[in-house]
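Here's a structure for you.
Here the complex is missing one protein chain, while the rest keep their positions.
In this document, chain identifiers A, B and C correspond to the written order of the chains, with residue numbering beginning at 1 in each.
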Amino acid sequence: MTRDADLPALICELCRQFYGLGWVSGTGGGISIRGESGIFMAPSGVQKERIAPEDVFVLDASDLSGCTVLTPPANSNLRVSECQPLFFNAYRMRDAGAVIHSHSVWAVLAARLFSPRGEPGSFECQGLEMQKGLRGKGCFDTVRIPIIANTPREAQLTESMAGAIEAHPDVDAVLVAGHGVYVWGDTWIKAKTQAECLDYLFRATVELHRLGLQGDA
Amino acid sequence: MTRDADLPALICELCRQFYGLGWVSGTGGGISIRGESGIFMAPSGVQKERIAPEDVFVLDASDLSGCTVLTPPANSNLRVSECQPLFFNAYRMRDAGAVIHSHSVWAVLAARLFSPRGEPGSFECQGLEMQKGLRGKGCFDTVRIPIIANTPREAQLTESMAGAIEAHPDVDAVLVAGHGVYVWGDTWIKAKTQAECLDYLFRATVELHRLGLQGDA
Amino acid sequence: MTRDADLPALICELCRQFYGLGWVSGTGGGISIRGESGIFMAPSGVQKERIAPEDVFVLDASDLSGCTVLTPPANSNLRVSECQPLFFNAYRMRDAGAVIHSHSVWAVLAARLFSPRGEPGSFECQGLEMQKGLRGKGCFDTVRIPIIANTPREAQLTESMAGAIEAHPDVDAVLVAGHGVYVWGDTWIKAKTQAECLDYLFRATVELHRLGLQGDA
Partner (left out) sequence: MTRDADLPALICELCRQFYGLGWVSGTGGGISIRGESGIFMAPSGVQKERIAPEDVFVLDASDLSGCTVLTPPANSNLRVSECQPLFFNAYRMRDAGAVIHSHSVWAVLAARLFSPRGEPGSFECQGLEMQKGLRGKGCFDTVRIPIIANTPREAQLTESMAGAIEAHPDVDAVLVAGHGVYVWGDTWIKAKTQAECLDYLFRATVELHRLGLQGDA
């Protein structure tokens, strides 16, 4: 496991990597990781490829219904991410070790393919090897990721995201229409692996549909 | 705020980043930033991923109808960017802190989608979370970015760009048909955030159209 | 030839490069190289862009029907890659010097184009200069790469992959439907060159089909 002292730098490094993948451009998206001493989280509305370790918040993991700051960042202008209650859904309901929020255009296109008017629904794929990177899934299973409708403020997604988590105990992700995806896992490595596999599955499914080779979408 | 002494290096670093994003290939595109002592601007027609801090011009911010060089670059062969009067439109009319000019292929495709013959018009999108990265916009608003027709010389765009800025007080960008986009903001961070969000919105809108999932284009 | 002492670091470097190409995201894919002292192989289920030289296994090249570990990695939690019997197919049947396994989305799309239901078949292309990067092929030849059906466990592919290798003596690659591609060569450079050329051919063929410019798919 990664030591708490290394988590702020790891968060910065992962944010730079996610920027390269197109997941966190325009200050969107982010990542949080649960450590021994609390939940480490990047701040709101900052350039994700440029955050520094001293910008990272540590939040109280024993208060998952609220938001208690244990260690604020050096710069007092920084605010806790708007995603905090959504990240906490996964920590509280699934005992997650890390949560990633991506604005990948593939997530948005995949959600639109299955929910053309942004309504609640579910993304589906099957027959793809990368499904194996998802908890408990094989390449011949049908993977269903819930899609929830977007809301004007990110925090307003909290309840419907919790509903989707409850209704889909077999997957560790929730798509938000027109917005992106939340993905988690027992550790930051599992969360990142699932996020990469899902991004691949979203892209492959969209491309197969575009080629007329996906019968079911 | 970034200190003036650091602005030339910052401009070089951002140009390398924009090159990686496909915004400034083939010497096109660029960025300028307003500092305490003047407006810092990359030179014309140079490889943007290879400019050095000593190549950057400083122009007089008190003469926004003209073009007065306060500090020329070390290399006397370098000329002020052709974009200078267009950058100055945003400094003069909007009190911008920075202006970015991108030749992203997504900007060109998005403009063509809404102005098939390169005529004046406006790009539209709605229902996308990344709209929140634009000043005053929510994810359920309709975003309209003006499109102006291209001209043989870049400086000839000055007047029509000024007209579009005046006619669209709610947005900080102007698309140029077949050419690219000008984006600005109060600071270089706001300008870059809006440029990244717009590039994402252009791409998502083009891809949704291609998938037949965008009813309104 | 690369010295054995340098192979673990080379494997890490190539894995980072393949990650950038989109071949090994989500811990999938990998590479193994035959050295003087044995076969060097990345471990199973780890982030390929982050493996370290001490994570690499050395397996006995004189036991190509089994799997004898000569040197285990420093971390005893690491397991031999699931791909090991598939890699060994190429070492045993073709005397390969290196084998690459890519999950590139282009390989998956190309296989689906020719085997729409994931059934055995073959990918075809012709008239492309990059075919020259494949052993014995010219740009006017027709290249045929066998496609085998995927199986729930990677090791279950061993027999059908061996059959495809035997049936296609003129090529050094096997596509797996919904999964990716195995590519090999006499040296790691030849294997990598063929893997890059094939990825290009998969992409070009898919894109030409999408443009309606490929008569034969």
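In this text, a contact is a pair of C-beta atoms (placed from the backbone, for glycine too) under 8 Å apart; a residue touches a chain by one contact, two chains touch by 3 or more.
The structure presented is a predicted model; accordingly, all values stated were derived computationally and were not measured.
In the complete complex, the residue from C:45, C:72, C:127 or C:163 that touches the missing chain is C:127.
Contact with the omitted chain, checked across B:86, B:108 or B:148, is made by B:108. Across the interface with the omitted chain, chain C contributes residues 127-130, 133, 138-140, 189, 192-194, 196-197, 199-200, 203-204, 207-208, 210-211, 213. Residues 25-28, 47, 103, 105, 108-109, 112-113, 116, 118, 150, 152, 176-180, 206, 209-210 of chain B touch the missing chain (whole complex, contact as defined above).
In this text, only the chains that are shown with their structure count from here on.
Here the CA centre of chain A is 30 Å from the CA centre of chain C. Centre-to-centre spacing of chain B and chain C amounts to 43 Å, using the average Cα coordinate of each chain.
In chain B, no residue touches two or more other chains.
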